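Excerpt of the complex: some chains, original placement.
We just call them A, B and C in the order they show up, numbering each chain from 1.
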Amino acid sequence: MGKANYIDDFHQWEQGFVFCHLVKVRFSETDMFGHLNNTVPFIYFEEARIEFFKSIGFMQDWLRSDNETIPVVADLQCDFLQQIFYNEQLKVYVKAHTVGNSSVDLHYMAKREDGSIGFIGRGTMVQISKKTGKGVPWTVEMKNLLLHQEKVGI
Amino acid sequence: MGKANYIDDFHQWEQGFVFCHLVKVRFSETDMFGHLNNTVPFIYFEEARIEFFKSIGFMQDWLRSDNETIPVVADLQCDFLQQIFYNEQLKVYVKAHTVGNSSVDLHYMAKREDGSIGFIGRGTMVQISKKTGKGVPWTVEMKNLLLHQEKVGI
Amino acid sequence: MGKANYIDDFHQWEQGFVFCHLVKVRFSETDMFGHLNNTVPFIYFEEARIEFFKSIGFMQDWLRSDNETIPVVADLQCDFLQQIFYNEQLKVYVKAHTVGNSSVDLHYMAKREDGSIGFIGRGTMVQISKKTGKGVPWTVEMKNLLLHQEKVGI
């Protein structure tokens, strides 16, 4: 697992996750090679990320039609460590790795039922203005919430 | 094919299609049983239906943010006549079967490359007001366009 | 709701459901009209149907690679009664309406959190031979399991 250049110390990285969201692999998410199709982990990342944002109160604002900011994805990546199969229950962990001015680098880790890691990933989200499309800085309170989330989720 | 109760005379029904949209089965649309997953034909129906609506100029209005109406799906059904596989190219035909006051009953037929029929279906669309959610009647011109489309598509 | 021709007495039909599977609407399942895309209920139907089949022990056999039968979808339909939105939690009910020689007509009902019905549907599944593609009759025990399922699920 040395190839994931966004991880320095793997053990420490793994220990840093607190928030987690449960996902069960759907039949329609497999492909004719018999395993989870490679495009699906990004759906799980989005679902877990939004639950994470809900847990700290961000998503509620972003979804209000009168709100002037929305989050957009700047980049995404996934390292597939093992094949995943139909009906597996995955714990998809999310954490804020680093927080920028108007962005946050989120890291992801999906654990299988046997405790092994199925896939990991990361991606930067940016809070932008709906009107201008430009980044809107986090408040100090938001930065604190992103970095010091309490244990929530499953 | 006697079970499809929305078809009286199959040969006549088949001959009534003019508009068609080409679709190629994606790898990610297969499942672990090795064939096209049963949820995907409805994606093809939507794609073909929208191309049909574009061909008669309806979709362009519905997509304008200042337009007060949008189309919604009232019901959908699909009869799966044959298994479909990865990489098949399908001709997805669409036609307006009957036109109501603010609704239209669209019929669908997907032909495989050998000319056999893979799946068929139908579904009612309703033009509704974004504000009230209630049906907005077609104009006479729209009714004519729905029923007398010229040969377009592939 | 008079149009759903697969329902005689709606109240009685609604009362006949026992098995139910919980689903939460994903962000990626919405579309630019702001609601659940019309293709997604069929994904929920599949997920709920497979959980139903697991609850009576059928799916486990069908998934074994040395098993000679698989279930295939013969037809599917959905009536959309209300718009569904991001983050809604739906109770997707499934029941066997009628059982044929090698087929079963499954009915579906999705309830929203306020108890109202979001969409309903039905579809026939057939147990076929992987080799011949032809229907393989249910055993008497299987027919009993299909029709007399106990309260399972959520």
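Throughout what follows, contacts are C-beta pairs under 8 Å (C-beta built on N, C-alpha and C of every residue); 3 or more make two chains touch, one makes a residue touch a chain.
This structure is a prediction, so every number in the text was calculated from the model and none was measured.
Chemist: Quick check on the homomer: 3 copies visible, but what's the full number in the structure file?
Modeler: So the full homo-oligomer, as given in this file, consists of 4 copies.
What we mean here is this: only the chains that are shown with their structure count from here on.
Chemist: Pick same or different for copies subunit A and subunit C, depending on whether their interface residues overlap by over half.
Modeler: Same, since over half the interface numbering is common to both chains.
Chemist: Please find which chain has its CA centre nearest to the centre of all protein CA atoms in view.
Modeler: Per-chain C-alpha centroids ranked by distance to the global centroid put C first.
Chemist: To lay subunit A over its twin subunit B by CA atoms, how big a turn is needed, in degrees to the nearest 5?
Modeler: About 180 degrees, rounded to the nearest 5.
Chemist: Taking mean CA positions as centres, which chain lies farthest from subunit C?
Modeler: If we average the C-alpha coordinates per chain, A ends up farthest from subunit C.
Chemist: Which chains, taken as a pair, are joined by the highest number of C-beta contacts?
Modeler: B-C
Chemist: Just the number, please: Cα centre separation of subunit B and subunit C in whole Å.
Modeler: Here the centre of subunit C sits 23 Å away from the centre of subunit B.
Chemist: From the mean C-alpha coordinate of subunit A to that of subunit B, what's the distance rounded to whole Å?
Modeler: Each chain's C-alpha centroid was found; their separation is 36 Å.
Chemist: So how far apart, in whole Å, are subunit A and subunit C when each is placed at the average of its C-alpha atoms?
Modeler: Subunit A and subunit C have C-alpha centres separated by 30 Å.
Chemist: Where in subunit A do residues touch at least two different other chains?
Modeler: 27-28, 86 - these are the residues of subunit A that touch more than one other chain.
Chemist: For the complex, give me every residue of subunit B touching subunit C.
Modeler: Subunit B residues touching subunit C: 3-5, 33, 37-39, 42-43, 46, 70, 72-80, 83, 133.
Chemist: Enumerate the contact residues on subunit B facing subunit A in the complex.
Modeler: Contact set of subunit B toward subunit A: 27-28, 30-32, 34-35, 37, 39, 86.
Chemist: Which residues of subunit C touch subunit A in the complex?
Modeler: Subunit C reaches subunit A through residues 26-28, 43, 46-47, 50, 63, 86-87.
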